[in-house]
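A single protein chain has been removed from this complex, and every other one stays in its place.
As written, the chain order gives the labels A and B, with residue 1 at the start of each chain.
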Amino acid sequence: MQNGMHDVFIHPLALVESDRIGRGTRIWAFAHVMAGAIIGEECNIGDHAFIETGAVIGRGVTIKNGVMVWKGVTIEDYAFIGPNAIFTNDRQPRSTRMPEIQALGRTESDWLVPTRVEIGASIGANATIVAGVKIGRYALVAAGSVVTKDVRPFTIVAGNPAKPRGYVNREGVVLKETEDGSWWDPHTGRRYRITQDHVEEM
Amino acid sequence: MQNGMHDVFIHPLALVESDRIGRGTRIWAFAHVMAGAIIGEECNIGDHAFIETGAVIGRGVTIKNGVMVWKGVTIEDYAFIGPNAIFTNDRQPRSTRMPEIQALGRTESDWLVPTRVEIGASIGANATIVAGVKIGRYALVAAGSVVTKDVRPFTIVAGNPAKPRGYVNREGVVLKETEDGSWWDPHTGRRYRITQDHVEEM
Partner (left out) sequence: MQNGMHDVFIHPLALVESDRIGRGTRIWAFAHVMAGAIIGEECNIGDHAFIETGAVIGRGVTIKNGVMVWKGVTIEDYAFIGPNAIFTNDRQPRSTRMPEIQALGRTESDWLVPTRVEIGASIGANATIVAGVKIGRYALVAAGSVVTKDVRPFTIVAGNPAKPRGYVNREGVVLKETEDGSWWDPHTGRRYRITQDHVEEM
């Protein structure tokens, strides 16, 4: 127990200023969790990670080393965020200290653009997630991708910019196409219907 | 006040060895500023950033978390360097401990290649800036880009390798083309003349 929270492991070299961290969560060396950041139960927050005030992280999430989660970013339960994967929350970044920017008198609502990672999705190492996108449930962003558009559920994307490359099941295994045009999970036998806008379990 | 400098905020978990930091600048947790690094007034240096001896940073610059600024890199006033954006200063990197490299007896002038970010430019999150390029004033490097060539002023670049995609004004808003072939800033009414080599305000 530290910070008045029960059953939260905080490494002695981590800096944790939030008291809204769920039971069973572990936070490792040189990580910084700012005041007001919300982290669910049974998460793992790796070394050198940074969780900003206003970030929201669900239950059972794996945040690998060096990941930065900003205000405006919501990560749902059981997501995996690979090492050095980077989020953003502003699509027209400028130094707020620039006179032309100060003259605009912008408030946070003028520039903050929310991002959401849905349940069970995985974001590969060193991927870049541009502000404003939604990563659908159980989707898989390949390592090193630059995501500029929404990613549909169960979909693999890769590249810069990231484009769809296939489909995965909940366990991250690539789906196979069947003769009738549906898709099949070789592990569980589940079948999926994939249309232009949706991927759904049948 | 720390390190004998007035009005510089240094987080207790930062490591600041330079005494050449301007008034009003703030340096956050787990950041390391080496001796001799020069940082102007009113800058913000995020968590886990690294500023090497020989780096030069102007006034009002935003250095987001995890950014590394090496010797040979100059960042002019009011620039924005997004989280985990990475500079380099060597185009043929080898371990200096390799016998073949030690046999060359290279000195710093043999390998150090300077890089410059001009006034007001923005570099997006997780971008890679190859040594030797100049990022022109108020240019915008999109998140995740790999910049291998100079970027002209007011120009947006994106991709790997990064290529021109459009133009922005000082506030980071995309310019629109007019009927006479010049470009127009919808916020301020300023017009721009864009030729193969130059972008200039008219």
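Please note the rule applied: contacts are C-beta pairs under 8 Å (C-beta built on N, C-alpha and C of every residue); 3 or more make two chains touch, one makes a residue touch a chain.
Everything numeric in this text was worked out from a predicted model, so none of it was measured.
Hey, which of B:T25, B:T62 or B:T88 is the one touching the hidden chain?
B:T88
Out of B:I10, B:C43, B:A79 or B:V130, which touches the unshown chain?
Answering carefully, the residue with contact to the hidden chain is B:V130.
Based on the whole complex, identify which of A:V61, A:M98, A:V147 or A:L175 touches the chain you can't see.
A:V61
Quick one: which of A:G54, A:G82 or A:G136 touches the chain that's been left out?
A:G82
In the full complex, which residues of subunit B touch the absent chain?
15, 30, 32, 48, 50, 66, 68, 84, 86-88, 92-101, 104, 126, 128, 130, 146, 160-161
Please give every residue of subunit A in contact with the chain that is not shown.
Looking at subunit A, the ones touching the missing chain are residues 13, 29-30, 42-44, 47-48, 59-62, 65-66, 78-80, 82-84, 120, 122, 124-126, 140, 142-145, 158-160, 168, 170-173.
What we mean here is this: only the chains that are shown with their structure count from here on.
Could you tell me the distance, in whole angstrom, between the mean C-alpha positions of subunit A and subunit B?
26
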